[in-house]
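Shown here: the complex without one of its protein chains, the others still in place.
Order as written gives the chain letters A, B and C; numbering starts at 1 within each chain.
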Amino acid sequence: MKSPTTAGAKPEQELGAEQLGMFLYQMMLMRRFEEKAGEMYTRGKVRGFLHLYTGQEACAVGAINALEEQDKVVTHYRDHGHALARGVDPNRIMAELFGRQDGVSGGRGGSMHLYDVEKGFLGGYAIVTAHLPLAVGLGLASQMKKQNAVIMCVFGDGSVGEGEFHEALNLSVLWKTPVVFFCENNLYGMGVPFHESLSTEIPKLAAAYNMPAVSVDGMDVLAVHRATRIAVDHCRAGNGPYFVEAMTYRYRGHSMADPELYRLKDEIEQYRKRDAIEKLKAYMAERGDLDEAKLAELGERVEHVVEQAVDFAEQSPNPPISTLMDHLYKETAGG
Amino acid sequence: MKSPTTAGAKPEQELGAEQLGMFLYQMMLMRRFEEKAGEMYTRGKVRGFLHLYTGQEACAVGAINALEEQDKVVTHYRDHGHALARGVDPNRIMAELFGRQDGVSGGRGGSMHLYDVEKGFLGGYAIVTAHLPLAVGLGLASQMKKQNAVIMCVFGDGSVGEGEFHEALNLSVLWKTPVVFFCENNLYGMGVPFHESLSTEIPKLAAAYNMPAVSVDGMDVLAVHRATRIAVDHCRAGNGPYFVEAMTYRYRGHSMADPELYRLKDEIEQYRKRDAIEKLKAYMAERGDLDEAKLAELGERVEHVVEQAVDFAEQSPNPPISTLMDHLYKETAGG
Amino acid sequence: MAEMRMRDALREAMREEMLRDPDIFLMGEDIGAYGGSYAVTKGLLEEFGEERVRDTPIAESGIVGAGIGAAMGGMHPMVEMMTINFSFLALDQIVNSAAKLHHMSNGQISVPLVIRMASGGGSQLAATHSHSLEGLYAHFPGLKVVCPSNPADAKGLLKRAFRDQNTVIFIEHTANYSVKGEVPDDPDFLVEFGQANILREGSDVTIVGYSGSVHQAMRAATMLQEQEDLSAEVIDLRTLRPLDMETVINSVKKTNRCVIVEDDWKFGGFAGELSAQVMEQAFDYLDAPVARVSCKDVPLPYNRNLEFAALPSEEDVVEAVLAML
Partner (left out) sequence: MAEMRMRDALREAMREEMLRDPDIFLMGEDIGAYGGSYAVTKGLLEEFGEERVRDTPIAESGIVGAGIGAAMGGMHPMVEMMTINFSFLALDQIVNSAAKLHHMSNGQISVPLVIRMASGGGSQLAATHSHSLEGLYAHFPGLKVVCPSNPADAKGLLKRAFRDQNTVIFIEHTANYSVKGEVPDDPDFLVEFGQANILREGSDVTIVGYSGSVHQAMRAATMLQEQEDLSAEVIDLRTLRPLDMETVINSVKKTNRCVIVEDDWKFGGFAGELSAQVMEQAFDYLDAPVARVSCKDVPLPYNRNLEFAALPSEEDVVEAVLAML
């Protein structure tokens, strides 16, 4: 297999060594990138709200690699992992976290609002659930313009309590828009366990709209990938939306400001034992697709990319104050 | 049975002649009241938006008579029937439609915003679905204050598409608030058939929140009553909310302004054949609880009440302009 | 040129633009089979079909969000909010997504979207259904806010809205729907944003209005002429954002007096902005403080007398003018 994308592959088809290596690389990159971002926050280089993705890597890698080039991703504010999985330049993500001119959003958006339209990465959204209706609209555009694009819409378990969740799912089924609703259930919305904020199970609710809905182990990149490939194929075939819940866990606090009063360190330790990166390593090693040398090489590559991202961000200038009012309105041709 | 209320009665228990007579009277009153209101609208006595309840009488009568005195009702803008069933004075309802000082809302609310707190009638709400969260809060207050009150929350099928539907149902189950969600599915939200605005069946969706949910024939007052008595008992026993969908039909347009382009007269005729008032009459006659004399007497009573309501409304003065700014804020004791 | 009502001019604008641009489509509650709650979209479903004229569930946030998404995806949707009263439910999408995405994405994303809504009191619809909140929308940078007062402007402005690459909040006063006027039939007839219209020239006082209040302003000008022999200049702002203050200021420099008329509540209303700007830019020309004639600060009651007492009238405008002489 030549291309690193596995889209279009039959679900039952086994992934090759190259894919697995790419998955592992991406997951390791995310892990290291977030550690660095956290460090930069502590050093005051990154400001505002910073939500790290650490622990959830299998979700972004499994799901977003099920997409094709014309497809689009929208996600919430915990968005670095999804941007990286979609191939957005780590340099420009880090520069955005630093608020610099070369950041993906020119330093205007910050961590919660990454955009890279060329990559089909249509943004991190910081108003919980607000991007779900947007995904429906993007799906509608794809449908009306016959672009054959699938929209991957990522959100958290906390998102499910909002009214827009309901409005978006209903609209999407009514209009058969090609949207994969991908819920990363990391058990908490800030400090509230999801079963205290939702009276039911998430896939059960999703299924009630007459949408196929599954729950997968979000600490297993292959399981996530398998499920989302089915979902993406379903959407692309014109069957309407599909719902995937990935059960996962964040190792870090909700944001850098979280005192984590609501959970015990023990719980985190339990999940770390099921770490998705370790799991993939073990699987690859067992298959003979990973040895110490390869792992070391991956580690070095990741380290290099992340260091480079920090350098790039440091060197990028602040956007000039003269640009403050730029992009307030898009110029209208002839008007 | 002494009291005309049937609340607390075992669901399987048969209704006595007195109850049935009361039901019939209420339904006939609603029918006539609405005809008159429509006439008054045509004559310019009633203005603004006027939504008639004609055809749906079995819903209000069946459901609201399942309540006890301490219980509360909130409903939408199509609210005359619910107010009448709750025992709100027809004179003061008509006066409100006329915008007069003796109207239940002092002429400030109009048809869509009737309130009679003494009767536990906490209002007609004209923003679709906005009263569902209010019902949850009322239920919470009942629970926290140990008032043993059940909240009857009435809304239409069109209401189900709004985000607040989802938020309210979820909250209600989480907090086990005593709310009967009573959906009058009259097949249309304005001109849109409900199956074009909802991707699923209403009770199926409600059940997904882990709430008991049933669908009943809303053109059969006894069926509605039976189902809501079970629902009310369930709530009163502290088991949380209950969902009832009543399948019904409105004979008139959405409001007086509706050109009714979206449905055929035929459909209306089909439903008129299943008219709830005729059905109850037939049942009572069969049981020997209704004869021509009794029916004539009921008709006269209804006629008298409605005529009197119009007289009352006509004679009630307009609220003086000097009262315009009244009730903007409630005075705070000592502040 | 043909004479038509504003609702028909709006429909014509949509029709022509849909014929011109296949990316334009319409969605909203009851815009299809029902014909639109104010009959503005009547017939368009029959002409353009279900794909381009979409009846939606009652889900304001969802459908505005879907409109934004479709706009991001290359379409140019129009979402009808039925009335401004229901648009509160979509405000987050309008303010946090539609208005900001272009700026926050550093110009990568744009949201070419038209959001139409009916507004205004005076029809005895009571407090929840009688808002005039053009000014609320005008407060948000990233939005454009349009509020026509007559059929020709309605058509030209709405067509212009469909040629804009940004989100345009298009607000139609219900009292204007039946207003008649001559409307150009040139398919490229546009009215540019940010160009106020001097409806009547005068020298004694400048009366500024928009949307519904233009009519009180005009009637007041007639009364002032006939009863007091005063010559009022009447300005229709046409769009609140962008706002053409130049026309207003030039007029005030000539008349030295200014009254602003608006249907919205006075306290914190848009008239405050206009009043402040007039002072800031024409302080030395003012012979009297700028006056505001607005709605009384109370939810609009259903009763006709109370409602009319609350709403600004031409008599109120005349009184305000006389008070500043």
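Assume a residue touches a chain if its C-beta (ideal position, glycine included) is under 8 Å from a C-beta of that chain, and two chains touch if they have at least 3 such contacts.
A quick note: this is a predicted structure, and the numbers were derived from the prediction, not measured.
For the omitted chain, the shown partners it touches in the full complex are A, B, C. Summary of contacts with the chain left out: across B:97, B:150, B:168 or B:227, the touching residue is B:168. Screening C:25, C:48 or C:88 for touch with the missing chain picks out C:88. Among C:10, C:58 or C:99, only C:99 touches the chain that is left out of the view.
With the whole complex as reference, residues 61, 85-86, 88-89, 91-92, 95-96, 99-100, 103-104, 126-128, 135-136, 138-142, 241, 243, 265, 267-277, 279-280, 283, 286, 288-292, 297-299, 301 of chain C touch the missing chain. Summarising the interface, chain A meets the missing chain with residues 47-49, 99-100, 105, 107-110, 112-113, 125-129, 158-159, 161-163, 189-192, 196-198, 257-259, 261-262, 318-319, 321, 323-325, 328. Taking the complete complex into account, residues 72, 104-109, 113, 115-117, 122-123, 125, 127, 130, 132-142, 144-145, 147, 163-164, 167-168, 170-171, 174-175, 326-335 of chain B touch the chain not shown.
To be clear about the criterion, only the chains that are shown with their structure count from here on.
Comparing the CA-atom centres of all chains against that of chain A, the greatest distance is found for B. Per-chain CA centroids place chain B at a distance of 37 Å from chain C. For the pair chain A and chain B, the distance between C-alpha centroids works out to 47 Å.
Taking the mean of the C-alpha atoms as each chain's centre, chain A and chain C sit 40 Å apart. Among the residues of chain B, those in touch with two or more other chains are 161-163, 196-198.
Residue positions 56-57, 59, 61-62 of chain C are each in touch with at least two other chains.
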